[in-house]
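Please see the structure below; I have some questions.
Of the protein chains in this complex, one is absent; all others appear in place.
Moving on, here comes chain A:
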Amino acid sequence: MIQLKSMLNCIDNSGAAIVECAKVMKMKRAAKIGDRIIVVVQKQRNFGPESGPGASVSTSAANKVRRGDIRHAVVVRTKKKLQRPDGSVVKFDDNACVLINKAGEPIGTRLNGVVGTELRKMKWSKILSLAPMHL
């Protein structure tokens, strides 16, 4: 259940680490896996060991998004249980999303982490193909 002010993990390499939901698009209810939302980047990701105090400039250059940016995103994991048509239910331990541009293509080039299979139903096959695993 992603709604206004929900904080999500961003699991792509676009440079955002934690984003906040600002709007659920085309719906008047909470977003679930596969739904498109608008987010505000709250925390940037600094990449691993090379990002020391001196490497801050280079990391910000590598990051495609900055703190405070407003972007579109797709929810890929939710803490809320999601029931499938066959009666099975899937529930993840966190809320996560992937940033996309307005055309619907992912901003990042790789994803780390499992994503829900509902993305296929919602025609997000590009994200599915980037993901290391889907469930």
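Quick note on the criterion: contacts are C-beta pairs under 8 Å (C-beta built on N, C-alpha and C of every residue); 3 or more make two chains touch, one makes a residue touch a chain; residues count from 1.
Heads up, the rule we're going with is that contacts and distances are computed from a predicted model.
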Chain left out of the displayed complex - its UniProt protein name, from "RNA 3'-terminal phosphate cyclase domain-containing protein", "Ribosomal protein L19", "DNA-directed RNA polymerase subunit beta" or "Exoribonuclease phosphorolytic domain-containing protein": "Ribosomal protein L19"
Touch list for chain A against the chain that is not drawn: 77, 81, 86-94, 96, 112-114, 117, 132-133, 135
